[in-house]
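Let me give you the structure first, and then I'll get to my questions.
The complex appears here without one of its protein chains, the remainder shown in place.
Going in written order, the chains are labelled A, B and C, and every chain counts its residues from 1.
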Amino acid sequence: MAISLTEARTIIAKALEKGRELDLKPLSVVVLDSGGHVKAFEREDGASPGRFAIAHGKAYGSIMLGLAGTAQMQRAESQTYFMDAMNGLFGGRVVPVPGGVLVRNDADEVIGAVGVTGDSSDNDAIAAVAGIAAAGLTGEI
Amino acid sequence: MAISLTEARTIIAKALEKGRELDLKPLSVVVLDSGGHVKAFEREDGASPGRFAIAHGKAYGSIMLGLAGTAQMQRAESQTYFMDAMNGLFGGRVVPVPGGVLVRNDADEVIGAVGVTGDSSDNDAIAAVAGIAAAGLTGEI
Amino acid sequence: MAISLTEARTIIAKALEKGRELDLKPLSVVVLDSGGHVKAFEREDGASPGRFAIAHGKAYGSIMLGLAGTAQMQRAESQTYFMDAMNGLFGGRVVPVPGGVLVRNDADEVIGAVGVTGDSSDNDAIAAVAGIAAAGLTGEI
Partner (left out) sequence: MAISLTEARTIIAKALEKGRELDLKPLSVVVLDSGGHVKAFEREDGASPGRFAIAHGKAYGSIMLGLAGTAQMQRAESQTYFMDAMNGLFGGRVVPVPGGVLVRNDADEVIGAVGVTGDSSDNDAIAAVAGIAAAGLTGEI
């Protein structure tokens, strides 16, 4: 199953709502499909202009490697040259920190990824997971 | 005035609504701010995966050159090497055809650009203008 | 439905078999999934070393644009700067000629693309379609 635009809209709306509830800094949220292609994105007023690339990099690396942000960060810390090599392969578009979250359906298949940026990486991940859960899907941080 | 997320959402929602009204193919719509940075994006179900890049290229070239898609296409047809040179400067990210639309406010300032792709270039531009008008702004195609 | 490795193997084996039957030059055949990512590839003995990139470019452009090779070639001939712009967006990886074939399932969804190179573009497309049909799928040239 491909992730639908309706699901992507729910994920973004609810991730931003969670950010407001926790009083986080302005957030940016991207939803990618299972091939790593952008399905939807929103950047809140007040967020810095580079936030699309950062949100995208968190989600894109998650999809391409099949590893969410937390696992990527662990690999980056234990074997820096490996994540450097990944960025060489994928055009420098991999951001290996929390806030990149894999989206799984009921059959446990990866149907997309969410990238959130704007607050601390851990808070970014909390907002992402809230949005994914609101769409009836499961987030792997 | 910067373009707001609320305005961007209206532009996208109404551009997609116009596409459904005219029975166009699945559309993708991006809104950039006055610095050429992504504010919001949606890709309808059924659109091909590369549509973010195409929508972005239409809007990005419009902002960076201060020329909407129709004017860029005229330049590409009369002076191909000029648009080639622009693509050299801007990393190949300029798509010089209709569907890239400048967004002006009441003071006639450019506050952003919209890129629409999915149907014919002319239909893409019609959907973009409908969305921009619905947000109380003016589109220059 | 994602294209399976079993389907990809059938497509490649039967496209190569068609090439031998028609006495074509050594062929190279790639199968991409619906996100444009490589699923399988084979290059026959005697084919030149650059054939992976060419086969890939035919299939990759088909997926990203949602347009098979024949439609891309028509666009390249009528509006060269447009296909140049597409190559700017997609890193120079689009080869807009026949031999790039979209793969559709029974529900008419694009589940992948095949790229064949080695003989004339038209013969390449014939081999691709033969392989796709042998897998019980439909090729759009």
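Just so we're on the same page, a contact is a pair of C-beta atoms (placed from the backbone, for glycine too) under 8 Å apart; a residue touches a chain by one contact, two chains touch by 3 or more.
No experiment lies behind these values; they were computed from the predicted model shown.
Taking every chain of the complex into account, the chain not shown here touches A, C. Screening A:S34, A:Q72 or A:N123 for touch with the missing chain picks out A:S34. Remark: the residues of chain A touching the chain excluded from display are 34-36, 63-67, 79-82, 84-91, 110.
Across the interface with the omitted chain, chain C contributes residues 2, 4-5, 8-9, 33, 35, 37-45, 49-50, 52.
FYI, only the chains that are shown with their structure count from here on.
Computed from the mean C-alpha positions, the centre of chain A lies at a distance of 31 Å from the centre of chain C. Centre to centre, using the average C-alpha position, chain A and chain B are separated by 25 Å.
Of all residues in chain B, those that touch two or more other chains are 49-50.
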